[in-house]
Structures are given as C-alpha cells and as structure tokens.
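Okay, structure first, notes after.
Apart from one protein chain that is not included, each protein chain of the complex appears where it belongs.
Per-chain numbering from 1; labels A, B and C assigned in written order.
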Amino acid sequence: MMDLLAQATPPSDSSPFWSAPNGSSHLVIGIGAALLLGIGLIFLLLQAPVRSRRWIVALFTFLAGGYYVLYFFWPTAIDRQPNDLPRNPMEGVTFWISDAFPIVSTFTNVLAGFLLGLGIYSLWRVHGRRIVKQQKDWFFSFVLLASSVMMAFIGYADWHSRQGLNGPLLANKANWHPINYAFDFFFEGGLQQMDAAMFSIIAFFILSAAYRAFRIRSVEATVLLATALVVILSLMGVITNAWQSGINHLGGPDAFVQNFSLDTIRTWLTNTVQTPSIRGIDFGIGIGSLAMGLRLWLSLERTGS
Amino acid sequence: MSTAQTTLGEKLQSLPKPALYLVLILLTSVPLLVKITIPNKEAKPSANFYTMVTGTVDPTFPAFTTSIDATKPVLIQTDWTTSTRGESAGQFKSLMRILMIRNIKFCFYSAGDPQAPQVALDYISDINEERVKAGLRPYERWKDYVDAGYFPGAEAICNAIQNNFGTAFKNVQDQDAEGAESSVFESPVLKGVRKVSDFSVMILVTGSNTSNIAIERIKSVPMIMMVTGVMGPETQVYYDSGQLKGLVTGLKGLYDMESLMDKDPQFKGKVTTLDNGAKYYPTLHIALLLMIIAIIIGNVGMFMTKKRAA
Amino acid sequence: MNETYHTWRLTFSVLATVGLYSVLYRENKFYRFFEHLFLGLASGYTMVALWTETLYSQWWTPMVGSHLDPVTHKGADANGYWAYMALLPLGLMAYLVYSKRHNWISRIPIGIILGFWSGQQVQVWWNRYGPQISDSMKPVVPNAFHYVDAQGATQFSLLSPPATAVAQPGAIFGTTALSNLVFVLTFICALSYFLFSFDVKNKLLNGMTTSGRWLLMVGFGAIFGSTVMMRFTLLIDRMYFIWIEWLQDRILPLFLHR
Partner (left out) sequence: MGAQYLDTGWIAEAFTAMLVLFVLFNIWRAENAGKTGKEVYIRRIPGLNAIDEAVGRATEMGRPVIMVPGLPDYVDAIVVQAMNIFTYVTRIAARFSNPILVCCYNASVFTVAQEMIRDVYQQEGAIERYDQDSVRFISDRQFAFAAGVSGLILREQAAATFFLGNFYAESLILAETANSVGAIQVASSTQNTQTPFFIAACDYVLIGDEFYAASAYLTRQPVLVGSLVGQDWAKISVITMVLLGLLTTSIQIQGKTEMEKVASGPSKGTFAHVQVLSNPADPKSPMVDGPPRQMTVADTFMYRMLNPLPRDIKFHDEKAGTFERPQKPATNPATAAGGGQ
C-alpha cells in the first residue's frame, strides 16, 4: 500500500504489484479487478442496514478530510533531498504523506469530473421532457440540446485533430480544416463573446440600481457611499490631477497641505481603514469556514433531506 | 409648497429605465472615438509589480528594488476567459510583452476554467503577430513557453505545486517541437525545475477568487497578481501583509502598467505599450461621472419629496 | 478565406451580444434564443473539457500508462497503475441519487469531496491568516523624532518626514504611530462586531461594536467602488468590440470600397 500512493518513484523501479507496463495483460487484469472490486463495494453498500448508513458516509468523509489534517499536523521532513530514505518510522510516514500528496489531490479532480456528468444529465432531463411534451418554449429547449450536442462533437473532433504530428501545424490558421473553423466559430465567436456579454450586462443593473435605490437612508449607507465616492474619484486620473494642481497652488512639494491630495487621502484610507476593515470581514469568514469545515469533516452538520 | 416642486422631486426619481440604459450606451461608445491621453499617478502595488517583472525601479517608489532573475522561468496561473476580457486581456497582454522582450521563459496552467488555456494561447499568438510585424522573433511553444493545461479544483493543484512541483506536473504533457505529446519536464522551459522555488516568481492573472486559494497554499516562491476590480480590495489585504510582492487591480492597474511601459526605454518604440488600458481609461471617466450624477439625482429627488412631506 | 471568415464570426458575436442585451428593453424571443444557445454551447464544451482537460490526463493516462512511440521516439515508457479504476465506481455512486431506495449512497462521493474541502480548511487556515495577524501587530508608540532634511540639518518633528528627508531605517514617527493605532482599533472593532456569545452591556464595548459596523462600511465602500470600475470597464470593452472591432474595422471598409 505504501508504494501505491508513493508513485513518485520512477516507473522502472516501481512496484511490480501495483503497476504494470502499458498494454500488458497484468495491467488489463488489474483494471478489470479494480472495477469489479468497486462494483462489489456498491452492491455491498446496497445491503447496508439503514442504521449504519449515516456512519458509512461519515467514515468516507472523515478519511478524505483526515488526510489533509494529518498532512498539516504531521511534522514535515527538514531539508529532504530526492534520493533520501527516511531515518525512522516517524519520518517514513512523513515521506509517505508527502509523496502521496499529488495522487490524493487528483482524487478530488477525478471525482469532480465524474460528478460533472450529473449536472449535464439533469439539464438534459429537464429540457428533454419539455421537448417530448411540447410544453411552452420547447423550441428553445431544442436549440439548447442541439447546440450542446454540436459543441460536444465539434470540440472532440477539434481536440482530436490537434493531437499527434500535425498539432503545431494548426497553430497558424492557414492549415485549418473545416472542423477547426467550426470550433473556433462557436467557441471563440459564440461562447466566449456571450460570456462577456452576460458579465457586462451587470453594468446596466448597477447604474439603474444606483439611480433608483442607493439612498442616504442610514449612517451605514452614507459611510459606504462616501468611501465609494473617494475610491471612484481616485480611480479617475483627470480628477486626481486637477485636485493635485489645486493643492500645488497652495503649497510646495514639502508643504503640509500636500497631505490632502486625493492620492494621499486614498492611500491613507486604503492602508489605515480599508485594509483592517476588510481584514476583519476576512477573519470572520475564515474562522467561519474553519468551523464549518470541522462540522462537515466530522459529519456533525445536518444538511437538507 | 407648490405642487411644481413635488412633481420635480417625483420626476427626478422616476426617469424611465430604458432612457437610463440608452444614456449609458451612448456615454460608453462615443468617447471611444476620441484619442486623449490621461495624466496618471501609478499606485504603489502596480509599481511594485512592474519593478518585479521588468527590473526598472519606479522613481516615485525608490525603496522597492526587488526584481526577478531573468534567467529562471516564471510560473503563470491564468484563470481568466473572455468574460473578463475588458480588464484581464489587457493585463495578460502587457505581461506577455514584458516577458517576451526580456526573453523570460514561462509555463502557464489554469486552475479556474477549462477554457482559460485556450484563451491564453490565442492572445499569445496575437502578441506573436504583433512581434513579427515589429521585426522581433515570435515566441515558440515548447522552446519559450509551455501550456500545462487545465486542472479542475484549484485547491488540489495549488497544494500539489507547493508540496512537490515535480510530481504535481508529472503527468502533464504538451506538444513539443515535432507535435507529439511529451512530458513538460523535457522542454527547455522546465529543464532542471524540481521545486516551485526553482521559479523566479509565480504570477496569477485571474477574474475569480482563485487568488485566495493560491495564497493559502503556495508559499515557497514570491507571488504577484493581476486581478479584476471586484477582487482588488480583498487581495490588497495580502499585499499589505507582504504575502504578495505586487498587485495590479482592474483597469486602473492596467493603465499604470501601460504608462510605466511607455516611459521605459526597454519597451518604448520596440513594442506596443499603450493598448486596452489607454483605449478604455478616458471612457471609464465618463461612465463613472454618470454613475455619481445618477446617485446624486436620486438622492436630491428623495430629499425634495421628503422635505415637502415633512 | 480567412478574412471573410473572421468577419462572419465577428458578425455572429455582435448579433449574440445584441441579442442578450435586448433583455434590457424587455424579455423577448430574440433574447431567449441566444440565452438557450449560450447554455447549450456552455454545457457542450463542459462535456469536452471534462475528458480532454481532466479525466484523460489525470485519470486515464496514469491508469493505462504510456509507451515510447518507436517511430517518433516520443512519449515515455510509463507504467499504468490499475488501482485508479476503483475511482470510477466511487463516481458512479453519485448517479444513484435518482433511485428512491438507494439515493443515500449518492452522498458518499459528495461526502468525499466535502471531506477533502473541509480537511483543507484546517490545513490552510494559518497560511492565509498567520501573516495577517503578524502584520496587524503595528507599534503605536513612536521611536524616532529626528530626521535629516535635504539640506543636511537634523529636524525635530512629530510628523513623518517629507519624501526628500533621510531617517534611519525602521523609524516610527508620530503620525505613523497614530495611523497604526487607527489601524488596530479598526481591525479590533470590525472583528468584535462578529462576537455573538455575550451580551454587551457596558457603554465602551457597545460603542466598539456599533462603530465596528460603521468601519465595516468603509471596507464595503472600497469593494463597491472597485466593482463598479470593473463592471463599467467590461461594458466599455463590449462597446469597443461592437463599434470599433466590428463596425469600423470590418463592416464599413466593405461598403466604402464598393
């Protein structure tokens, strides 16, 4: 087990049991066995008594979180060189934790990858039902599913064409095949630009909300809008410059009045009041997520159904 | 009180929304045609970022002189896509121009968005076209820079990079000169890189909160960042505590970088210095003025109606 | 072919942008079409990136290993680790959420991901907040009152010296100490606003928490100002894209030449 999670060792001398050369029968059998092992685990869980279900989920969560907590609290090896061997069992565990780290961190990526399919599946279920039952706006659901299938097909075809020898050739557009043009048209021309449109539409809402709803209704709103005004004015080069030339009329470069240039006010406000205030909020959130992390890790939190 | 005043108070508070939107569209379009340069005073975090990557010390902040060793490669985490193109694209392009002029090799990856590596490659090819027109050699993939692709789960990859960069990027492949996929460690960029501290600096260009995730996990290499306006104040906290050695925030930060490049003989005349920042900054003035006027009109209208009612 | 393709692509992008902006006037069919097209393309691309950017390099390649291509001598002889396949059933458990009797099993993969997240909260807490605690310990008593001005004369001053003066390193002058005091008071008031486990009776503590809420507003005001800059910049970029990159550089030249 130690060697499985310590795959940092170069392949030539990695363990014969856990790994096998590419395409070898040992590898194929191993993969089949792992799959069967996993499916066997699922069937085993199907039979699990109702009472123990909460504990099974809690155990998986505890083990997953436990690795990172152990990684933090276990003393790290000082000045470790590539070919070092641990001096004592304690340091052996340290080496194992550190070597296993990139492998464990890919577990998060891979599982998140598998779960992504869940989101896509529920999208297809909702819109598929709307088309089949010809409900209101079924045509738009058809547009959604059709463009999704088209993009998936074009995306794979484009990625596939960029593998292998002619990869760098596709760097310049001259040798593009139709599939590359199609992918660029829908990816760069469609998806990316619509993304930008949705992000920028919020500027309109900010303006209308500012005009209709941002009122000096309380001390808080006043302090907030005053600070925002100073920040906005200091972002505008013209105003900062005009204010500065006004100040320069009143006093030379070393004069006391220089302390009241817009830039100095803004810098003082940022360093002396804004940073500690946001640091206070940040600490509130940080300690809050630490507590929520502990509650979730030890499955103390009751979440939903 | 005459009824005329109430209607004025009421009228001030009830301009129709479509009219407001139309005014905003006009005021963000017309000024784009006008080319005026705005006087600018660089903020300290932007100047520190500039000194870090270019080595040129900004006279207004003489105390800060740390800068990176141009022979070592740079690690870039680029998490932005076209959705924040307005700020991030300009920031990324100015960074690319600086690194390419100084012949600094870099490896970039993304932990924020599957589309981000593709977007970064597109902008690098734009800068290459610009360099070819200016008579400079284009930056070549594999020899000068490497694309390590996308890693879902920013927490995982940042932890892995800090723990052991060699194994974190062990399976990462990129197209070498002949087009076949081979390990990035064979590329001239990452030759001899084992730990994250072998990089001269780690630069994050992001439009989301991957900045917090990287700061929490990566600590054996100096870090500087280019973030969008929304993440500015939150990331400023890390600049003040020394966890960040430089910070470029939003369009103002971008314009700081561009005006510094414009004054720097390393870049002046050799490559475009004033780009998105200089184009958008004047128009931003007018949009912000409109915003301030809108708040003032709204509040004046409210006070007038409240005064009449009192 | 390249130029006309680029013009067609830009026209499609402008059409899509205008389509999405039309919701500002009122919700309409033109907007709904582009919104669904947008969601379709996004979910389609997620399915692509799911394999090409994640599972292929992080799960499939380490599992099946790779071999040296005899023709091009590219790639490397790497062993495959068969144990990776055990992750697939773990992932598939999530799809049991749709079965009435066994949907509890779907909480296992989600539990594992939540476990990884919560374990890291403990691991990273200090990295993020340690340096900030250390930076918040600012000295509030000045330790220097003299500086050497540009002409070389030593000056007595409670205020921090002008930029041209020279003072010994690490000197804390009167005004810096005062600013540090404001810094620490703001930090403590802001943090004490989030204390819930005891009732604040005496005047001083009560004053601290209410002023804490006002000081928080300074932080939020800065976030507000900076966010407004970003949103307007993104809009200006869209306008630049439509009027300059599309209309001026692409469409007008077509008509003017004819």
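One rule holds in what follows: a residue touches a chain if its C-beta (ideal position, glycine included) is under 8 Å from a C-beta of that chain, and two chains touch if they have at least 3 such contacts.
Since this is a predicted model, take the numbers as computed values, not measurements.
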| item | value |
| --- | --- |
| Among C:148, C:165 or C:184, residue touching the chain not depicted | C:184 |
| Residue among A:129, A:160, A:177 or A:217 that touches the chain left out of view | A:217 |
| Contacts of chain A with the absent chain, listed as residue ranges | 8-13, 72-73, 76, 78-87, 98, 119, 122, 126, 198, 201-202, 205-206, 208-210, 212-214, 217, 220-221, 224-225, 228, 281, 283-285, 287-288, 290-292, 294-296, 298, 300-305 |
| Missing-partner contacts on chain C, residue numbers | 23, 27, 35, 39, 76, 78, 122, 125-127, 129-131, 133-134, 136-141, 143-144, 168-172, 184, 187-188, 191-200, 213, 216-217, 220-221, 223-224, 227 |
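The working rule: only the chains that are shown with their structure count from here on.
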| item | value |
| --- | --- |
| Whole-Å gap separating chain A and chain C, where each centre is the average of the chain's CA atoms | 9 |
| Rounded Å distance, chain B centre to chain C centre (Cα mean) | 12 |
| Centroid spacing, where centroids are CA-atom means, of chain A and chain B in whole angstrom | 18 |
| Chain A residues counted as touching two or more neighbouring chains | 7, 106, 108-109, 112-113, 165, 187-188, 191, 193, 195-196, 198-200, 203-204, 206, 225, 229, 232, 235, 270-271, 274-275, 278-279, 282 |
| Multi-partner residues of chain C (each touching 2 or more other chains) | 24, 45-46, 49, 54, 58, 62, 72, 116-117, 120, 123, 128, 132, 219, 222-223, 226-229, 231-232, 234-235, 237-238 |
| Chain C - residues contacting chain A, complex | 2, 5, 8-10, 12-13, 16-17, 20-21, 23-24, 32-52, 54-55, 58-59, 62-67, 72, 77-95, 97, 102, 104-105, 107-123, 125, 128-129, 132, 136, 159, 162-164, 179, 182-184, 186-187, 189-191, 193-194, 212-229, 231-232, 234-235, 237-238, 241 |
| Contact footprint of chain B on chain A as seen in their complex | 7-8, 82, 98-99, 101-102, 105-106, 108-109, 112-113, 162-169, 171-172, 187-188, 191-193, 195-196, 198-200, 203-204, 206-208, 210-216, 225, 229, 232, 235-241, 244, 263, 267, 270-271, 274-275, 278-279, 282 |
| Touch list for chain B against partner chain C, complex | 18, 21, 24-25, 28-29, 32-33, 84-87, 114-115, 117, 149-152, 155-156, 159, 171-173, 176, 178, 180-183, 212, 215-217, 219, 228-230, 232-234, 237-238, 240-243, 249-252, 276, 279-280, 283-284, 287-288, 291 |
